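Before anything else, here's the structure in question.
Note that one protein chain is taken out, while the other chains of the complex remain in position.
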Amino acid sequence: MFNNFFHKMASPKYFYRISGRLIPWLAIAFVLVTLAGLYYGLVKAPPDYQQGDSYRIMFIHVPAAWMSMFVYVVMATAGAIGLIWRIKLAEVVAISSASIGAWFTFLALVTGSIWGKPMWGTWWVWDARLTSELILLFLYLGVIALYNAIDDKRTAARAVAILALVGVINIPIIHYSVEWWNTLHQGPTVTKLDKPSIHLSMLIPLLLMAVSFKLYYAFVVLMRARCEVLERERHTGWVRELAETK
Amino acid sequence: MSLNEFFNMGGYAFYVWTSYGIALLVLLINVILPLRQRKKLLGDIARAARRARRDTT
Amino acid sequence: MTSDSLTRAFALLLKRDLVLAVRHRAEMINPLLFFVLVTSLFPLGIGADPKLLQAVGPGVIWVAALLAALLSLEGIFRSDFEDGTLEQFLLSSHPVSVLVLAKVLAHWLITGLPLLVISPLLGVLLGLPGDAIIILLVTLALGTPVLSLIGAVGVALTVGLRKGGMILSLLVLPLYVPLLIFAASAVDTAAAGLPVTAHLSLISALLVLALSLSPLATAAALRISLS
Partner (left out) sequence: MIQTGNNTTLEAHALECVRDDRTLFSNLGFRLERGQALILEGRNGSGKTSLLRILCGIRLPDAGTITWDETDISKLGPDYHVHTAYVGHRDGIKLDLTPLENLAMARALGKPNDTTLEEALEKVDLYGFEDVLTRNLSAGQQRRLALARLLVTDTVLWILDEPFTSLDTDGIKSIENLLDQHTTNGGMLAVTSHHAVNLANTTIQRINLSELAA
């Protein structure tokens, strides 16, 4: 009974319809929160007494770094659900998350590097967070490469789920080991890419941007998942009807 | 605060605006890609359906 | 199935892989040769200053060990996949994870153990002090099984693919990072004459974790790859 309910909720057709209605609202919420976040982050928040205005990169870098981890966890969780309960929709969400997560990681890396230039004088320092993000990017690329290499998409989705689960166990270990390595090999003199002694005026935009990125992820993952559903269900009646009425 | 000051970002204009620019670009790409993919997919599926119908009649 | 027959299957599979390895000696020696070769290229690349060599030595030896392991990984399942014996393992009446463990153990005996044996020689070549060489041995003894265990998951995921090799390195190398960090810095610390208990217990923890989870993940991955 319980199972049936979930399988119906997770039926591709139902998902396609509901997500189509949800996406515009999420997108609007994203734009509003982002505008508020940008206003507080770029206009209202005062310059940092050490880093001047350069710290404002934090409002992108830190939420992007958070998202890179968050999306990986979502991907692994969805993958596990797909594996255990054979819910196809969970597989779809998992694989749709992979490339978005990779983009967030890329964004965190690039903005971290740009933020580091005025702070350290070079574009790249083996800072703990940047190094972790770099390895995380490799993990994401591995997931994407594996998915693309396997022809049968159902098999591919299940293989990816295993890989994501292995990855999600390793991420905390990698994170810890890199932190540890970082403290060994660099004196504490190098300022880390970290929230400057955080003040409420900086915390508000940081949290707003974090929410904004979550909303963004929510509607973009739905958009990607819809494409994936169409692709997988292309031979069913409802998809053909849909395609021909457009 | 003047508009000039705002864009100058205390001398860090290049770094700050490049970061925000790249962020905007990345966010846009991730919206445009699925939109285009969906349009292409629906087109492909419709064409395939028409072809299938022509073949059977 | 009784545990007795499981033990027999485990032992027989282990023996089978060792016999096959002896009949294919070249495959066993290649990674070892690679390990020695890569390590001895470093002084040629960065100069033979003893101080410099000693500083980079632990890292170089461990990175070379990582790459040598990577080179040999496909051997765990590839040939069994090609001749169909791998699917027979999945259809056996024993837990697949235990059979996987036998294969990984065989792989370690064939490729990991030789690295361990030859590594003191490389330590001497790179001018590591005696204490550090002993710690190098300990880290390799604890760490190379982890390389085989984690690698087995990657191979299991890619064994059905034509171009699995390239993807395999992308899947597996990031997962080797913590081990590389802990192991190389243990040797480094030992070379500086400091205690390394913390490092060694971290590596042991990795080994325990890999030992308990990787056979399960590998078995699941094999089922998916062969479906």
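We call the chains A, B and C, going by the order they appear; numbering starts again at 1 in every chain.
To be clear about the criterion, contacts are C-beta pairs under 8 Å (C-beta built on N, C-alpha and C of every residue); 3 or more make two chains touch, one makes a residue touch a chain.
None of these values were measured; they are calculated from a predicted model.
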Contacts of the hidden chain among displayed chains: A, C
From C:Gln54, C:Ser92 or C:Ser169, residue that would touch the chain that is not displayed: C:Ser92
From C:Ala9, C:Leu101, C:Leu116 or C:Val155, residue that would touch the chain that is not displayed: C:Ala9
Sites on chain A contacted by the missing partner chain, in the whole complex: 151-152, 154, 234-235
Touch residues of chain C, complete complex, unshown partner: 1, 5, 8-9, 12-13, 16, 19-20, 23-24, 79-80, 82-85, 87-95, 223, 226-227
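Convention: only the chains that are shown with their structure count from here on.
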Remotest chain, chain A as reference, centres from CA atoms: C
Top chain pair, ranked by number of contacting C-beta pairs: A-B
Chain B and chain C: spacing of chain centres that average the CA atoms, whole Å: 43
For chain A paired with chain C, centre-to-centre distance based on mean C-alpha positions, whole Å: 32
Chain A-chain B separation of Cα centroids, rounded to whole Å: 16
Multi-partner residues of chain B (each touching 2 or more other chains): none
Residue ranges of chain A touching chain B (in the complex, touch as defined): 42-43, 47, 52-54, 56-57, 60-61, 64, 99-100, 103, 106-107, 110-111, 114-115, 117-118, 216, 220, 223-224, 226-227, 230-231, 234, 239-240, 242-244, 246
Chain B to chain A touching residues, read off their complex: 1, 6, 9-12, 15-16, 18-20, 22-23, 26-27, 29-31, 34-35, 37-38, 41-46, 48-50
Chain A - residues contacting chain C, complex: 83, 135, 138-139, 141-142, 145-146, 149-150, 155, 158-159, 162-163, 165-167, 169-170, 173-174, 176-178, 180-181, 184
